[in-house]
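Written below as structure tokens is the structure these notes are about.
With one protein chain withheld, the remaining protein chains of the complex are depicted in position.
All chains are identified by letter, namely A, B and C, in their written order; residue positions are counted from 1 within each chain.
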């Protein structure tokens, strides 16, 4: 059994990691870390969980490295940066879910994460990316940084256009819509049920840092292929799930048939990316409700002849494929397991 | 008292007209028309309504013209087209809420409304537009066609850019998000609560006919100012309310300050358009929940320096400013009343 | 114009009072009081409101009495108790929406409100009750205490059984279901959207203080008629609106026909109580969504032959008939206006 620890155990991504590790045949949950909730039992903090062997939340101590094989950091970026600096050379495998190590370029990083300090050496040690796109490098990584929930959907949407079809995309506009669990459990008015229920809330109408990591990642894959990539983000009345709509205006001609085939081809080997036609089921897809609780990302590509647009829609569960599930998937690849081990649950639909 | 009739009384827009006319000091509800529900009492069909004087739904008869001063058609486009052809010369004022007469260009109309037949004469007789932008012409109109709910928000968003600032907008992408009442009471799986609750449903990812009427209207105001205007529409888990996000890439330079001032100036005299700053209240605005039940359209303009974008967000209640309320507003102007008469209710927030 | 002030202006009941007073033809909003938000503009605090004449929140000063004719206290019970002690003899009419003065019996009060101190004199000065049941006394009151939102629905449900039909009810069980706005804007985990959305939350499964005020009120009307009155309260995924289900086991025989007729008779003169048959409209009623935004209370009485039960269901909007609207209604009666003045809005349905 691979011994796993989770820091940030009292947050939503932490809870999701606990849920998934508890059901994983090859992972054993041996450490739950946290600072403000140290000493509390995990079932006080997560109403759905009551574990047979129930670890209590502990502070991260110096003996941690000896107790675990893999450590998941489901902590805010500044905390992840500090923990990674402290533990990087001591923990066999460290997987960070925060934004601390996503953006490689230091200037770009400082613009979007002004409070998150890190050394260049440490950044260089991290492998970053959607597991589907960096599988080879993951298999040998000891420091792994995973994309944000929106960034995961956007990367899955744009990669086939750029890396498979080789399109140039001078202008890409992304409209992201997310459920409330994306904002965690922060106690502020806009997150209260009376205000969030029924909302269509433009919480980041210009400038979202997830766009920056996607642009940098794709530029490494094919420099210059994307001109401007701008994003706006909205909170809607869902709890789990997000949808990104990438509106791209390619420099080259491309047909609906070519687009759909390219997506099928590009993701042929990837079980968790389901390329779907818009009308293939009784509700329009992709819709995040059709992947709820699962590690799937549903993706649909459409050609808008009138607008000269390519529209790529991607839906995922922000706590699974956008956080905890993707982290397990990365760990599976790292430890030589099938990527779907422990992640085989089908979506819980409707919910 | 101005005698008002409503056809399509059993639908959601019809119900909203009944609600608003019942509280209007100068309108008297004298006729409720419908075909499939003829003979039924209105409170069977609308659970919120129990009227002191309770008309029963009637078929539209030939004596109707003598009984009313204004007739609201809250009917599907094909029905509106037939009724308008039959009643146009006989009813003093006819206000159509459907898409039958919105698009003037016949080829364009046939593309988007292939089943809606109408004569050129009849089309020419109609005045079309958001009341804020066509006030003068409304005052003398006997045939009035009102924009769709999305089109209302888009027009309010784009008009100041084009008509006041004189910007050229080669590319405009619109992302529209709407609550379920926008789809009426159609009995199909995708509208059932289990599937629509929690959904982020891409029901019209490419090609939405509301974009066509907006483009045509703005082109009449300033020919050539908009290049491509493409729209994608999503259903979210709200019941009432919609938000449109217009992402425009202007050919000219423009600053945040100029944009905000232009909107304030353009809508200075218009009580129902509230130009708001994004962070002026405790939830991000504009959000349709902040206008629920009212005739307001909240609008915010933002300059995205990095993306070179102008982002205009507009929120309204699709059943009020997007349907019944705007129809009352048009009637007020037509009959020489203050445009806000009977529409003074403040939003019901939170709900 | 009657000059009105609202203390607790930043809360949800306060916001509702502002909404309703702003649309009231005979009330003029002249004072908005609050402590923690003093100095802030009301439209920062309430996203739906933007008032032409926009008062700023002020602390309650000693000159207040001269500036107003009626003061509404939408404050927590301890604050109401302090403010009432300070202002009772100086403000012409004081209307308290809190629980500070609802329970007359001091021992009973101390049990349910252990932290709310008040003098016997002050309690004796208050008139308490649902306006429909205490109209005569309201007309001359200068101190008015209004029932809680659940208590309003329960009193409207039980009064006809006890006061009209003269039934003895040895056992009454009340199951109350409420939307999230009933809990105000308290920043705690259970109120966050991710946890409250989709919840059926037993937040007060035994012992709810609203039962106490109802039992005491009905006992004053007909001593001994109710044996045990116990209540359980649940939070559901609605924002506005509550439903109470009173399950009563009467000592006497009574038929469905007698029950329905008694309710019709009892509320004949009361515009805001709509006695409805369970199946009279296309959704089952009473349902709070059918009264949303209005001052109506929909009530239905059913005889369950098999269970020997009388089931009374009552639905209202907790922020209107359960708070701000009922307070305006009481003020209308007090100042000799028709009780519905400023409260004529029909429900906003669906929303």
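We adopt the following convention: contacts are C-beta pairs under 8 Å (C-beta built on N, C-alpha and C of every residue); 3 or more make two chains touch, one makes a residue touch a chain.
Predicted model, so just to flag it, every value in this text is computed and none were measured.
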Residue among A:44, A:110, A:258 or A:305 touching the omitted chain: A:44
Options C:166, C:184, C:308 or C:338, residue touching the unrepresented chain: C:308
Subunit A, residues in touch with the chain not shown (by the definition above): 12, 15, 19, 22-23, 43-50, 181, 239-240, 274, 280-283, 285, 287, 289-294, 344-351
Touch list for subunit C against the chain that is not drawn: 171, 173, 175, 177, 179, 189-190, 194-195, 197-203, 205-207, 228-230, 232, 234, 236-243, 245, 247, 249, 278, 282-289, 292, 300, 302-304, 306-309, 311, 313, 315, 350-351
Contact set of subunit B toward the excluded chain (per top definition): 12, 47, 179-181, 185, 187-189, 191-198, 237, 239
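What we mean here is this: only the chains that are shown with their structure count from here on.
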Distance from the mean Cα position of subunit B to that of subunit A, given in whole angstrom: 38
Between subunit A and subunit C, centroid-to-centroid distance (C-alpha), Å: 46
Gap in Å, rounded to a whole number, between the CA centres of subunit C and subunit B: 36
Residues of subunit A touching at least two other chains: 179, 189, 194-195, 197-198, 237, 239
